[in-house]
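Here's the structure, in C-alpha cells; my notes come after.
All protein chains of the complex are present and in place, except for one that has been dropped.
The first chain written gets the first letter, and so on, giving A, B and C; residue counts start at 1 in each chain.
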Amino acid sequence: MTTAAATAGERAGAVRPATMAQALGRALRDAMAEDPTVHVLGEDVGTLGGVFRVTDGLAKEFGDDRCTDTPLAEAGILGAAVGMAMYGLRPVVEMQFDAFAYPAFEQLVSHAAKMRNRTRGAMPLPITVRVPYGGGIGGVEHHSDSSEAYYMATPGLHVVMPATVEDAYGLLRQSIASDDPVVFLEPKRLYWSKAAWSAEAPAPVEPIGRAVVRRPGRSATLITYGPSLPVCMEAAEAAISEGWDLEVVDLRSLVPFDDETVAASVRRTGRAVVVHESSGFGGPGGEIAARVTERCFHHLEAPVLRVAGFDIPYPPPMQERHHLPGVDRVLDAVARLQWEAES
Amino acid sequence: MTTAAATAGERAGAVRPATMAQALGRALRDAMAEDPTVHVLGEDVGTLGGVFRVTDGLAKEFGDDRCTDTPLAEAGILGAAVGMAMYGLRPVVEMQFDAFAYPAFEQLVSHAAKMRNRTRGAMPLPITVRVPYGGGIGGVEHHSDSSEAYYMATPGLHVVMPATVEDAYGLLRQSIASDDPVVFLEPKRLYWSKAAWSAEAPAPVEPIGRAVVRRPGRSATLITYGPSLPVCMEAAEAAISEGWDLEVVDLRSLVPFDDETVAASVRRTGRAVVVHESSGFGGPGGEIAARVTERCFHHLEAPVLRVAGFDIPYPPPMQERHHLPGVDRVLDAVARLQWEAES
Amino acid sequence: MTVQELPGAAAYRPTPPPAWKPLTDPAPLLPDPEPYRVLGTDAAAHADPELLLRLYGELVRGRRYNTQATALTRQGRLAVYPSSTGQEACEVAAALVLEERDWLFPSYRDTLAAVARGLDPVDALTLLRGDRHTGYDPREHRIAPLCTPLATQLPHAVGLAHAARLKGDDVVALAMVGDGGTSEGDFHEALNFAAVWRAPVVFLVQNNGFAISVPLAKQTAAPSLAHKAVGYGMPGRLVDGNDAVAVHQVLGEAVARARRGGGPTLVEAVTYRMEAHTNADDATRYRGDSEVEAWRQHDPILLLERDLTGRGLLDEERIGTVREAAERMAAGLREQMNADPVLDPMDLFTHVYEQQTGQLREQAARLRDELEAEHDESGAEERR
Partner (left out) sequence: MTVQELPGAAAYRPTPPPAWKPLTDPAPLLPDPEPYRVLGTDAAAHADPELLLRLYGELVRGRRYNTQATALTRQGRLAVYPSSTGQEACEVAAALVLEERDWLFPSYRDTLAAVARGLDPVDALTLLRGDRHTGYDPREHRIAPLCTPLATQLPHAVGLAHAARLKGDDVVALAMVGDGGTSEGDFHEALNFAAVWRAPVVFLVQNNGFAISVPLAKQTAAPSLAHKAVGYGMPGRLVDGNDAVAVHQVLGEAVARARRGGGPTLVEAVTYRMEAHTNADDATRYRGDSEVEAWRQHDPILLLERDLTGRGLLDEERIGTVREAAERMAAGLREQMNADPVLDPMDLFTHVYEQQTGQLREQAARLRDELEAEHDESGAEERR
C-alpha cells in the first residue's frame, strides 16, 4: 500500500456504526456547509433538532436563519419554501409525520409539482420535502401513514425512499442537489437501523432513478423499497430452506421509475412479487405489477403478485403487526407463484 | 294497453332529453325533498346554482339553510360537513373544481375517510363530496385535473364516477343515501351530454360497486369509466371495421371495485385495455391491470394494456387534445394486443 | 365614457364607496389587555362556594389523573401521554361549563377534559395505549374523538353546532386547541365559518407557551391570541388559564352567549405546560428550570387552594378527603390499565365501510387463515 493511499484512507475517516437518522442529519449538515442556499425549515427542527433528532445541531452550527422553527402550519411551510425557492434558495422542509403533510397537499400538488412546467423551465423549484413515513413504531393514529401513492400519482414530483444508511445519506444529498421538487420518504422504523458507515467519506451511491439489486437470485424477484426492504431480505434468507433463491430489487425511487433494472430481473427469474407497506388497492404495487407485466408478459410464469398493507385505515399500534406485510406473507406470496408449472 | 298501465305511464312522466347536469340537479332535489337531513353546501351553490348550475333552484326551493353558500374555504366546508354529519345530517358538498378539492385533502383523508373506523362504527359519516372533474372543456390551469388516484388509495372512501345520464341520477341518489363518505366524480365534459330520460320516473340503476357491460363483445375488453366511456364506445364502433368486436365495461365506481364483472369479461375475451384520462403512472389503470392479471393470468393472450393521460401536469387547453386519450389511441392499444398469436 | 361636468374640486364632499357600510364597532370584540382573574381579587368572594369546591375536587383529581397516566407510560402500560399537568384549570372548567346536551371537541392533549365530563378514565386512554383509536362512542357523552391532526377538530365543532342550531336544538359546542394549533389554516377557516354562521360554538385556546419546543414568540406576533377574534367578528377573551374560577366564568359567559344566539367566542387561556410535551419529549432541550419554577408558584391547584383555605372553605381535613378520592381514582385506573386489552384482529376489517367490500372480505379471510395457522402451530407446540 502506498503512502498516498494510506493518506486517502485516513482522510476517508473511520467506518463506524451509524443509524439512518444520523446519516440523514449528516447529509443535511454537509449540504448546508457546501451550499449556503440550502435552508432547513419545519416544526421543531431548530432548538429541538426535530422530533426524530434528524436536524439536531443544525441550528447551532448554521444559525436560526438557516435552520428555522416555523409556525405550526404545513401549507405555510411548504408555500414559504416555494417562495424561497423562487428566489434562488434550496429549501429542505421537514414534515413532522406523514399524515401531517396532508395540509400542504395543495401547495405540493398545485405548485411545487407544477411550477417548472407552468413556467416552461424558467422557474424550477429545488425543494426537498422530508417526510418521516410508514408504520411499525407503535405510533398513535395519523403517525404511521404510507402516502407514496399520492405523490407518485403527481407528475412533477420525484419520490425517493431510502432503505439503507448509505442511501439515506446519498439519496438525500442528491435530492437536495436536484433542481426539482423531491418528496423524500424516510422510513420511520429504519431511523434507528444501523450500518457501518463513514461520515467523513460516505460511499457514493447510485443516482436517483436507479434501482439496485440488493440480493441476486434466480427463482423469483422481490420488488420493494423503503421500510419493506429488510423484510424482503429476511424473507429471501428464509426462502433458501424452501428451495427458493430470491432476487431482491430495491427501487430507491418510485419517480423516476427504473423499468430497465426491474424488467431485466423479472425476465431472468420469470416470477415477481411486489412488497410494500402502503395499502394494496391503489398503492404503488398495482403500477409496478402492471409495468412489469407489460414489459415481461411472455417471460412470466405466474402473475406478478402483491404483498401490501390491507385496504384499511392504519390500525392502532397494538394491531399493527397484523397489518404490516411480514416475512410470512412474502413467503406465502412466493409460494403462490405457480411453481407446479415448473416441473 | 290497460288503463292502469296508461296511468302508470302518465305517472312515470314523459321521457325527454336531459343533460347529465340536469339529472344531477334532479337527484339533489329529490334527495332533499325526501330526506330533510340532506343539506347542500359549497361555494356559489346557492343563489348562483353552482358554476355548472347543478344546484340551480335548490336554495329557492329549500331555503338557504338547506342549500348554503359557504365562505370560500374548502377545508372549512368539508370540516363543517364532518361536524354536520356527526350531528346526524347528510351533507352534500360541492367542490368547485377538481384541483380546488386539494385544500380539503387532510379533512377528507384524515377525518371523512377514517371516522367510522376510528369510532368502531359508532360515528359513520354520510357525506357526499361532489367534484366536477377531468378535462376536455378548455379550462385553464387547475380546472381539469383527474384526481381519482388519490381518492381510491384512501381506505374508507367510496369513489363513484357516473358516465351516463341515468347513472348520474341513480348513483348520486345512492351516494347520498350511503352511510359512508363518497367522493362523487362528475365528468365535466359530460355535464352537457344528453340522453332520453324521465325526471319523474328515473330508471333504477345497478347499485354502486357493480360494473356494467355497456357493449358486449368477444375480441377484447375495454375497461373504463366516467369521461372515457364515450371514447371507448366510439372506439368499439370504429373497431368493427378492423374486425374487432370489443366489449366495453363501465366500472361506475373504483371503490368498491367489481372484480367479478371485470374478470368475467376478460376471461371471456382474453384481452383487455384499461382506458382513463387520469395520468397513467400511479393512476387507476395500474391497479386495474394488476387485479385483472392476478385473476385472469392464464386467460390472457396479451398483457393488459393501458391508455391514459400522459404523466404530465394537465396541459393548457390548446394542447389538451394531445393529452387526452382518444379513439385512435384506444384502437392503437387494441392493435397491440398480440393478435398474431391468434392465427 | 365622457368627461362629466364637474364642480370645482373643493366643492364636492368625498363620498364613501357606495356599498360601504359603517363598520361594526370592533371595540367590544377586543380582549382586555390583561388576562382576566378572579382568584386573589375581590371578585372571588362572589363566587359560588359549591362550584369552587367542585372545581377544586376536579383539579386535584385531574392532577392525579395526569401523574398516574405519566406513571403508566413508564410502566409500559401506556404508549405515550401528553400530560396536561399545570393546565387542569382549563381542562376542568371546559368540562364543567357545559350542559349534558352540549358537545366537547378535545384535542389530543385533552383526555382530562373528557374524563372530567364523565368519560371513563380508561376509555379516554385507548388512543394513547394503542388498542383503539377512540375508546368510546362519541354520542354517549357527546365528546368528539380526541383529535391528533392539529386544529382539524375546530371545523367539526362548527359544523355540529350549526347543525344543532338548524335543527332547533339548544346545543353548544366547545372546541379546544393549543397555541400552536392557532397557526393552522383550519383554525382560521373554522372561526370564520362560525362567525358567518353565528354558530353556537366556543373556541378555547390553551396557550401553554409552547408547541412542542416552539415558544409562542415564534408562533405569532399578535398582541394576544385572543386578538385574532376581531378579524372574524367575534369577541376575544383573555383569561388566566390557571385560575379555574376565572376560566369557568369566561367560558360560562361565552357558552351563555352562544346559547342565546349571540354566536361564537374565542377564549385564550394563558397557562403553562409543566411537563414535557409527552413522556417521549425532553423539555430541557428548549426551556430552562427557572421558567418552570416561576409557573410552579402559579399552579392552578395552589391558587384555588390558597383562596379556599384563606376564606375558610377548605381545611386540612377536606383537602385530605379530596385527595383520597383522587387516590382511589388513580388506583382504579392503575388496576384497570394493568390488564392487557383483549383485541380481535378481525376488527381491522369491520368498520372500514358499512358493508365490507369484496376485497376486504378477501383480505379478512386471508388474515383469518393466518391466525388459525398461527393458532394451530402454537397449539401443536403446546401439545408437544
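Basically, contacts are C-beta pairs under 8 Å (C-beta built on N, C-alpha and C of every residue); 3 or more make two chains touch, one makes a residue touch a chain.
Worth saying up front: this structure is predicted, and the values here are computed from it rather than measured.
**Q** Just list which of the chains on display the missing one touches.
**A** A, B, C
**Q** Consider the whole complex, including the chain that is not shown, and state which of A:A23, A:V45, A:A80 or A:A290 touches that chain.
**A** Hidden-chain contact among the options goes to A:A80.
**Q** Just to verify: which one of C:Q206, C:S224 or C:T265 makes contact with the chain not shown?
**A** In the complete complex, the chain left out is touched by residue C:S224.
**Q** Out of C:Y65, C:Y81, C:F203 or C:Y232, which touches the unshown chain?
**A** Here the residue in touch with the unshown chain is C:Y232.
**Q** Would you indicate which residue among B:Y87, B:W197 or B:F281 is in contact with the undisplayed chain?
**A** Final answer for the missing-chain contact: B:F281.
**Q** Touching the hidden chain in the full complex, which residues of chain A are there? Just list them.
**A** Chain A touches the chain not shown through residues 39, 65, 70-71, 73, 75-76, 78-89, 91, 103, 106-107, 110-111, 114-124, 155-156, 158, 178-180, 209, 255-260.
**Q** Touching residues of chain B against the unshown chain: what are they?
**A** Those residues of chain B that touch the unshown chain are 43-44, 46-49, 51, 69-76, 99-100, 102-103, 138, 140-143, 280-281, 310-313, 315-319, 322-323, 328-329.
**Q** Hey, which chain C residues sit against the chain that's not shown?
**A** Per the touch rule, chain C residues meeting the hidden chain are 1, 3-4, 6-10, 12-20, 22-26, 29-30, 33-35, 37, 39-42, 44-45, 183-189, 192, 195-196, 198, 209, 218-224, 227-234, 240-242, 263, 270-272, 291, 294-295, 297-299, 301-302, 305-307, 309-311, 316, 319.
Heads up, the rule we're going with is that only the chains that are shown with their structure count from here on.
**Q** Of all chains present, which has the mean Cα position farthest from that of chain A?
**A** Using the mean of the C-alpha atoms as each chain's centre, the farthest one from chain A is C.
**Q** Using mean CA coordinates as chain centres, what's the gap between chain A and chain C in Å?
**A** 36
**Q** Could you work out how far the Cα centre of chain A sits from that of chain B, in whole Å?
**A** The mean C-alpha positions of chain A and chain B differ by 33 Å.
**Q** Taking the mean of the C-alpha atoms as each chain's centre, how many Å separate chain B from chain C?
**A** So the centre of chain B lies 39 Å away from the centre of chain C.
**Q** Residues of chain A touching 2+ other chains?
**A** 75, 99, 102-103, 141-142, 281, 310-313
**Q** Multi-chain contacts only, two chains or more: what residues does chain C have there?
**A** Where chain C meets two or more other chains at a single residue, that happens at 132-133, 149, 185-186, 347, 352, 357, 359.
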